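A single protein chain has been omitted from the complex, and every remaining protein chain is retained in its original position.
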Amino acid sequence: MARTMGSRWRLLERLRYQSHSGRVIRRHRALHRLEFRRASLLHPLILLVGSYGLLLVTAGLITDLWAWEFGFWLTRLELPAGLETQTRALFGPLAYRLSIPRLVATLPDVDTLRLCVAVCALLMLLAFMTMRGRMLPLGYLLWGACLVQLMSVGVFWFAPEAFNHTLASHIANGLEYALVLVFFVPLLLSFSFYVFEYSLLKKAIGTALIMLGIVLVVPYQYLAHVMIIHAGGLVLMPVLYVLFGLLFDIAVFIALYAWAVSWES
Amino acid sequence: MMWLAVFWLLVLVVCTAPFVPALHEWLIGSDAEPLVVVREQETNIRHFAHSFFDQIQAFFEREGIDTLAPPADYEGEFRPGQGFLFLSPDSRPQWSDEIRRTRLVNTLLIASGDLMIEGGYVYEQEIYCGGQLYGGAHSTFRAVYAGTDLVLGQNCTVARWLHSQGHVHIGRDCTVYGRISSTSSITLGAGTRFQRLNAEVMRFASDAAVAGGLGMRRPKPILWPMPDQARQLDEHTVLCSGDLKLYTATRVDSHLIAHGTLELGTSCEMNGNLKAGTRLVIGAGCVVRGALVCPGPIVIGPGCLVKGPVVSETEISIAAGSVIGTPGLTTTVTAPRVRVASGSQISGTLWATVEGVVDASPTRVSPA
Partner (left out) sequence: MNYVAPDWFIVGLKVVVYAVLVLMVIYTLRHMLFTLNRLFGRQRHPYLDIDTADWPQVTVVVPAHNEAAVIANALDALADVDYPVERYEVVAVDDRSSDETWAVMQACSDRHPEVLRILRRTEGMPGKAAVLKEVSEALDSDILIVFDADYVPGRGLIKQIAAPFFDAEIGAVMGRVVPHNTASNLLTRLLDLERAGGYQVDQQARMNLRLLPQYGGSVGGVRLSALRAVGGWRVDVYAEDTDLTYRLMLAGFKTVYENRCECYEEVPEVWQERNRQIMRWAKGHNQVALRHLGSTLRTSGIGAFARLDAVLLLGVYLLAPLLLLGFLCGFILFLLGQPVLAGSALVVFGLVSFSALGNYAAFFEIAAALHLDGSRKRLRLLPLNFLNFLVSLINITRACGSLLFDDTLRGKQLRWDKTARYRANGKPP
């Protein structure tokens, strides 16, 4: 009897909610919402526990990978630098060893600062004159970068001793922020990705790919910082900090997140 | 030098790679078209019935069928993968042994005239009937279109829609999901569960004339004196911040809002819209020439006449003998759950978004 009732119910559900082609008849987008199923709660829980368990085990491997990448490229690029190891506490008792390239970066002299001002003025003029219409956002970006650079020049000109960052501390901070961001990924996805109607496997793959993406970008990003600051001096550090530091890592996260949530369920 | 070039190339590739899907979507524009805004009214209750009717007319044209001189019964393909069975007037479908055994009909039925079908079957495809349709008892239908009257016996189920160009009579204890419409009247048997109904006249559990409603004798109402707790919201509207109870035979000539419970005594006359914040109770024999709106439950007592829409976000109970809307001036009754008592009448649309039920026993007006 129960079996008969069950099959009759299934048949009725099919008749009510399936079209002739067998597709589910969806409510209009204005009225549509997601069903809160057991998975809506279980998936975030499983993935949070799983991701953080895995991260606790592999975070050391991530910093080891970064150290290996730094070592590999410092040798190939014949840079006069060794690797310095720093231990950084992330969240309370959680501490990780970060390997930082130890390289000299010089304070700018007056001529360099003058050159910076001239280049910024030229770029701002160029952006003002040419970057209109479709190029306007790039013009804004260039203006923003130039203003950041001019502020830095001001500090290096009038109070260079106030700027106490070294290349090593800059890289160490950047790596720490990136690692914190990787730790934040499952938490961010718990309400922004795991709630959607994807299978657990897709959600797990999405999480892994987003974290892997950030992990792979970071050493190249900060090696680029090392190369640029080593060649151009500390005067370039602030603009890299603002435009190509943590905000860039977050943009990478958003880009990979956007890709993952665009998948079909 | 080579390593330097390789390094910068890798920096470029690695840092750009996450943005490739974004750049690809920007440049290729695979999902750049605007969302489709439907300009016609697919919210119209008869939308599916009308589209199906148009498909049937196109089918008749395609097959060269003259409905005045229809051919003999034959089978074919209506849509790719969907068969049909054409039935000439007064002919009855002859099912195979397999169908008789499973009681499952997976063929679209098209009858040019009247149609009488056997009860106890599941009709997985639509049924079109140019004349009267007798659907038998204990059957399940996906969707049905009848050119004139339509009668379903007890315990039938309709899954998506049902439309008749004449009267619709649905027997006891049926379940009619989706949209049920008629160009003249619908009668639902006691214990029938429904969702969306639309007709000039809808009667519940009884074909008898409405008991109270229009014909009831009422005392002459007295104009309501606005209490201190109320204030004029605009020139037509009075707002009362708490609960409000109107005495028997009170007349109000404006829209009335109570943030709490609004309860009308018997035989009140309201010439405006009513809104309650938590609960709206209309006493027996009241006349409301306006709408009833409440996020909480609305209880309409016996013998009331309501001319405007009745909207609740939880439930509506309509007691015996009440009349909502009139055939010349139809209206809408809508809530997730609706209970309609035997002997009441509604003209227009009755929409229970979760479930409605025809209650054979009279609905009691619960105290506020």
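Labels for the chains are A and B, by order of writing; each one numbers its residues from 1.
By our rule, a residue touches a chain if its C-beta (ideal position, glycine included) is under 8 Å from a C-beta of that chain, and two chains touch if they have at least 3 such contacts.
Remember, it's a predicted structure, so these values are computed and weren't measured experimentally.
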| request: Please pick, from B:143, B:257 or B:358, the residue that touches the omitted chain in the full complex. | output: B:257
| Among the options B:22, B:116, B:137 or B:360, which residue touches the chain absent from this view? | B:22
| request: Touching the hidden chain in the full complex, which residues of chain B are there? Just list them. | output: 18-19, 21-22, 24-26, 29-35, 37-41, 43-45, 198, 233-237, 239, 255-257, 272-275, 290-291, 293, 295, 307-309, 311, 313, 325, 329-332, 334, 348-349, 351, 353
| message | Please output the residues of chain A touching the missing chain, sorted low to high. | response | 26, 28-34, 36, 40, 88, 90-91, 132-134, 136-138, 140-141, 144, 148, 151-152, 155, 158-159, 161-165, 173, 176-177, 180-181, 184, 188, 191-193, 195-196, 238, 241-242, 246-247, 250-251, 254-255, 257-259, 261-264
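Everything that follows uses one rule, which is that only the chains that are shown with their structure count from here on.
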| query | Hey, which residues of chain A end up touching chain B in the complex? | reply | 8, 11-12, 15-16, 20, 29, 73, 76-78, 213, 216-217, 220-221, 223-224, 227, 248, 251-252, 255-256, 258-259, 262
| remark: In the complex, chain B touches chain A at residues 3-4, 6-8, 10-11, 14-15, 17-19, 21-22, 35, 79, 81-82, 122, 124-125, 140, 142, 157, 159-160, 177-178
